[in-house]
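One protein chain is absent from this view; the other protein chains keep their places.
All chains are identified by letter, namely A, B and C, in their written order; residue positions are counted from 1 within each chain.
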Amino acid sequence: MDFAHDARTRALVAQAGAFVESHVLPAEPVLARQLAEAPDAWTFPPVVADLQERARAEGLWNLFLPGEHGAGLTQLQYAPVAEVLGRSMPLGPVATNCAAPDTGNMELLAEFGTPEQRERWLEPLLDARIRSAFCMTEPGVASSDANQIATRIRREGDEWVVTGRKWWSTGAMNPDARLLVVMGLTDPEAPRHRRQSMVLVPRDAPGVRVVRPLTVLGYDDRDHGGHAELAFEDVRVPADAILGGPGDGFAIAQARLGPGRIHHCMRALGTAERALDLVRERAGSRSTFGRPLAERGVVREWAARARIEIESLRLLVLKTAWLMDTVGNKAAMTEIQAIKIAVPSAVQRIVDHAIQLFGAAGLSQDQPLAAMWAGARALRLADGPDEVHLSSLGKAELAPRPATT
Amino acid sequence: MDFAHDARTRALVAQAGAFVESHVLPAEPVLARQLAEAPDAWTFPPVVADLQERARAEGLWNLFLPGEHGAGLTQLQYAPVAEVLGRSMPLGPVATNCAAPDTGNMELLAEFGTPEQRERWLEPLLDARIRSAFCMTEPGVASSDANQIATRIRREGDEWVVTGRKWWSTGAMNPDARLLVVMGLTDPEAPRHRRQSMVLVPRDAPGVRVVRPLTVLGYDDRDHGGHAELAFEDVRVPADAILGGPGDGFAIAQARLGPGRIHHCMRALGTAERALDLVRERAGSRSTFGRPLAERGVVREWAARARIEIESLRLLVLKTAWLMDTVGNKAAMTEIQAIKIAVPSAVQRIVDHAIQLFGAAGLSQDQPLAAMWAGARALRLADGPDEVHLSSLGKAELAPRPATT
Amino acid sequence: MDFAHDARTRALVAQAGAFVESHVLPAEPVLARQLAEAPDAWTFPPVVADLQERARAEGLWNLFLPGEHGAGLTQLQYAPVAEVLGRSMPLGPVATNCAAPDTGNMELLAEFGTPEQRERWLEPLLDARIRSAFCMTEPGVASSDANQIATRIRREGDEWVVTGRKWWSTGAMNPDARLLVVMGLTDPEAPRHRRQSMVLVPRDAPGVRVVRPLTVLGYDDRDHGGHAELAFEDVRVPADAILGGPGDGFAIAQARLGPGRIHHCMRALGTAERALDLVRERAGSRSTFGRPLAERGVVREWAARARIEIESLRLLVLKTAWLMDTVGNKAAMTEIQAIKIAVPSAVQRIVDHAIQLFGAAGLSQDQPLAAMWAGARALRLADGPDEVHLSSLGKAELAPRPATT
Partner (left out) sequence: MDFAHDARTRALVAQAGAFVESHVLPAEPVLARQLAEAPDAWTFPPVVADLQERARAEGLWNLFLPGEHGAGLTQLQYAPVAEVLGRSMPLGPVATNCAAPDTGNMELLAEFGTPEQRERWLEPLLDARIRSAFCMTEPGVASSDANQIATRIRREGDEWVVTGRKWWSTGAMNPDARLLVVMGLTDPEAPRHRRQSMVLVPRDAPGVRVVRPLTVLGYDDRDHGGHAELAFEDVRVPADAILGGPGDGFAIAQARLGPGRIHHCMRALGTAERALDLVRERAGSRSTFGRPLAERGVVREWAARARIEIESLRLLVLKTAWLMDTVGNKAAMTEIQAIKIAVPSAVQRIVDHAIQLFGAAGLSQDQPLAAMWAGARALRLADGPDEVHLSSLGKAELAPRPATT
C-alpha cells in the first residue's frame, strides 16, 4: 500500500494547478462579462477558445481519455488532475477539453464507435471543433429507472426512426453541439436490459426540435451550453448511426456511468477545495464584533469538518479509480456508488458553510459560491438521486455473506 | 392555556386560504409569463395589480399592520394569515399588500412618522400606489455588526446630506419604490447605540444612483423588485426627512426587526406546507421500480420529520407572537431569535427533500421548489446570519441564573 | 389562543419545583449510597418512602391521574408538573407516586377495572403500598408489531391459564411489585385487534418465575425495580382477573399508550432542563486555555440549539395534552406520534452535548448525565422504535387530502 502519486501524475497535477491559477481563475470574470454581453447566445464565449488554445499548446488536453485516442492516463492518474480542473467548474474542464458531457461521449465513441463514427464525430470532438450532448432522461418518467424510457427507435428499411422527448440534455442548447447521442427503445419484447439502443443523431437532422432551456436552481448554465428539452419527431438516421448494436443501449449507458461519476466526484472535490480557499481568505481578513472570523469556534469547526470530509472522500475516490483500473468498473460498483452518494452532499455542505461565512455576498454573483452550490446540489440528482443509490448499496450490504467473513 | 385561534382569526385564515387557492396559485404561471415577456422590466407585472384589486375588495388588505392605520390585528391573529399567504411567496403577500420590505417601512412610518411623513409616504404605501425599500446593509462590512455601518448622514444647514453605499436593498430596482428608508451615521462620537439615524429619501432625489441588481442563488427576484446596490452621492433631503430624531436609527431598526422576523417565519412555514402538498401529490402519483414513492421508507420519513418540524416550530412562532402582543418585542427576544434561527433552516431542509423527490424537475423552473429553496436559504442570512443569533442566544442561555430556577 | 398556564397549574408547578429543588435533588446522593449499600436488593431504598411521605403531606400525590381517583388534573395541567418531576428521574416521579409503569397501570384500573379490581389493586397502588409491572414485550418477537405477541391466555373452567415469556417488564424485579398486568393471546381466530386480552396476575402466583434482570446500556435500574424477564408457566388466575373483557387487550394497550407517551416526553424535557442547568454551571466555572467554556462558540451553539428544541417541543407536547383533553387521544394521534419521535432524540442530543462539555466526568457516576443519557436513549425504543412511528406518521402525512386544504 502506497499513498504517493507517481511522478507523471505529480507533474501533471502541478502543471494543471499552475494553469488554473494563472489562466483559468483570472478568466472567470472575463467569462461573466462575455456572457452578460451576449444575453441570448448559447455558443461558448470567446474566452473558452482562448484558454483551449493555450491548454492544448501546453499538452493539457484530453487528459480524461485512456487509450490511444487520448492522453493515455489511468483513472488513478487522471483523478487528481480532474480535481484541480474542478476548481473552476465554468472553465477548467472545458479549457482542457475535459468537460462533461463530451468526455462521456468521447469515451463511448472511442470504445464502441466504428472507424467511420470515430472519424465523423470523435475526431472533431477531440479537437474541440464541435460539442455534443447525451440524451437519456425523459420528462414525465422516473429517470432513475431505465426501464421507463419511452423514446422509440424503430427500424424502417435502412434507417432508424427516432420519436420521443428528452430533457436535461446538457450542452444541447449550444448550436455547436452537433452530435446528440440518443438512447431509446428498439425492442420492447427483449429481455429487460436488451431493450434499449443508442443512436448518433446530428443536431440539425430534420425533426430535431429544441423545445426550451431548463434552469437549475435559477441558473441557465449558458457557460455549459445549458440544459435542453428536445423533441425528436420522426428523426431519421442511417442504419450505421447506431452505437454498438441493437440492444446494447443499457450496457453502453452503464459503461458511461462509472468514469462519469468518478470524474464528477473529483471535480467536485476541487470545487470544495476552492471554497475552502475562499473561506480561508475571508476568515483571515474579516472581523465582526472586534474578532477575526478565523477565531470563531464555529468557523474553525466548519473548516475542520470540511478538511476531514475532503481528505477521507478523496481517498475513497482514488481507491475507486484504482479499482476501476485494476479490476474493472463492475467490480468497483460498491465504491462508485459510495462516492456518488457521499461526495456531492459533502461538497454541498462545505459550500453552504462558505456561503454562510460570506453573508449575503455569498449568495450573489460576486462570489462563485452560489453557482458552486447549485452545481453540487444538482449532482445529488444527476445519474440518479442519492436515495436510489443508497437503497441499492444498502441492499448489497445487507445481503447474506459467506460464512468466512 | 388554549391552542384554538379566536373566531376572527379562523375566519380570516379560511378567507385568505380560499383566496390563495382560487386566485393566487392560478396566477403564478401568469406571473412567470409576464416576467418572461418583459425581460428587462423591474416594475411589477400587471397580474399583481389585478390580484391586489381583488384582495382589497375582499378586505384582505394591510392585514399585517396593527393599530388604526391597518387591519388592527394582533401579531397572534395575523400570524396564521401570513402563513397562508406564504404559500405563494411571489404573489400571496404582495397581492394583499403584506409584502416585505414595505410592511416594515409602513410599520415604522405608522409608529415613528410625523403626520406629514405619514401623509406623504404611508398613505400611498397603504394604498399600494407606491413601493419602498429599506437601505441598511452595506458592501464590504459585516452587516450583522450595526456599528460597522459607514454611510454618513451629515447635517448642513436645514438639510441632511447622505453619502455612502448600500446593497441588498430589496425592492429598490423597481422604479415604483419611490421611498428609500436609509440608515446612516449622524454622530460617530455618540454612545454606541445613538450614532445612527434614519432618513426618508425619495428614490429620484439627485445623487441617488442605482448601481446594479444583485442575484440570490441565481435568481434576480424581479417579482420582488430585485435587490439593488445603491450609491448615495451627496444626496440632500430636508431636515424634516428624518424618522424619529437624530440618534434614533438603531432603536428604530430594532423595532423593525421583531415583526419582520416573525412575518418571515410565518410565511416560510406556509412555503413548507406548500412543499409538503407538492410532495404528497407527487409521492402519490409516481412509481419507481414498481412501487409508489409514497410507500418508500425514506419518503415517509421525510414527510414525518417535516410534519414534526412544522408543527413544533409553528407553535413557537405563535407563542412568540403572543409574547410580542402581551409583554412586548423586547421581552420576546429569546423567542424571536429562536424562530429566526430554527424556521428557515427547517424550511430549507423540507424543500430540499421535496426537490430530491421530484428529481431534476425539482431543480427546474417547472416547479416552485427551486425558488422556494433559494428563498429559505437566503432567510438564513437576512437580518443577520444564524451564527450571530446562535451565539447571542447561547450567551443568554449560559448566563448565570438566580438561585430559584 | 393563550399560552399562559392557569392559576392552579402555575401554583402546582411552583410547589413541585420547590419540592424537587429542596428535597428531591439533595436526596439523589442518599439514593446512590443506599443502593451501593444493598447491592443485591431490588426493593426501593428507604429514601424513597421518606420522600413519598413528605410529598403526600404536601399534596403532591397522584397528580398524573385524572378523575375522582387522582388529583383530577387535565393532561394540560399535569404536563408542566411532570416536567418538573422529570428533573430527577430516579426520584421525582416515584416520590410523588407518579412513576411509570405504575401510572399507566393505575390509569387502566381506574378506567377499566371492576370495583373489586380497583379495591384490590388500585387502592394500594394509589397509596404506594405496592408497586406493579406491565408485561407486554416478549423476547424473540418484534414487539412493535402487536400481532406477534405469543403468550397464551387460555380459558379453563373459571380460570385463565397464562403461558408464555415476557421481558422488559420494568419494575418487576422489585418484590413489592405485587401486580403484573399481562397481555396475551386469548383468541387467535378473532379479528386482528380482538385477539389479545389483559389479565391481572399476582407476582407471587404459582408458575410466575423471575428469569433474570436485563440491563439498559450497562444500568440495571435498580432504583426503578429493574427490567425483568419473566416466565409464566401455566399460571392460573380466576375468571374475574381479566381487565375489561376478552379481546379488549389491544384497545386497552392503546388507551395506555397516549398518556404514557406524553408523560415520558414531559419528564424527558425536565431531564433536558436539568442537563442545561448543569451545563450552565459548568460552563460558567471552568476554563480551558485561558477562556471560560461559556465563551466558546460551540458551547454557546449547543446551549442555543438546546433552548430552541426544548421550547418548540414543549409547546408541541402541551398542545398534544390540550388535544387529548379536548378531542381525545385518538384525534391527537399525529401529535402523540410526533412528540414520541422528536422528544427523546432531542433530549439525548442535549445530554450528549452536556457530557461532552463535562469531559470524562460526564461519563462517570459523579454526574447524573450518563444515566440521563441511557434513559433518553432507551425512550427511543420504548413503546416502539422511532422508525415505526416515523413510517406511520409519514404514511398518514402522504395520504391524499380532500381538495380544500
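The rule is short, and it goes like this: contacts are C-beta pairs under 8 Å (C-beta built on N, C-alpha and C of every residue); 3 or more make two chains touch, one makes a residue touch a chain.
Remember, predicted model here, so these are calculated numbers, not experimental data.
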Touching partners, among the displayed chains, of the absent chain: A, B, C
Residue among A:299, A:363 or A:382 that touches the chain left out of view: A:299
Candidate in contact with the missing chain, chosen from A:85, A:338 or A:378: A:338
Touching residues (missing chain, whole complex) on chain C: 137, 139, 142-145, 148, 167-168, 214-219, 286-289, 296, 298, 355-356, 359-366, 370-371, 373-374, 377-378, 380-382, 385-388, 390-391
Residues of chain A (touch criterion as defined above) contacting the omitted chain: 1-6, 9, 21, 76, 276-277, 279-280, 283-284, 294, 297, 299-308, 311-313, 315-316, 318-319, 322-323, 334-335, 337-338, 341-342, 387, 389-391, 393-395, 397-401, 404-405
Contacts of chain B with the absent chain, listed as residue ranges: 296-298, 301
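One rule holds in what follows: only the chains that are shown with their structure count from here on.
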Chain A and chain B: spacing of chain centres that average the CA atoms, whole Å: 37
For chain B, residues that touch 2 or more chains besides their own: 387, 390-391
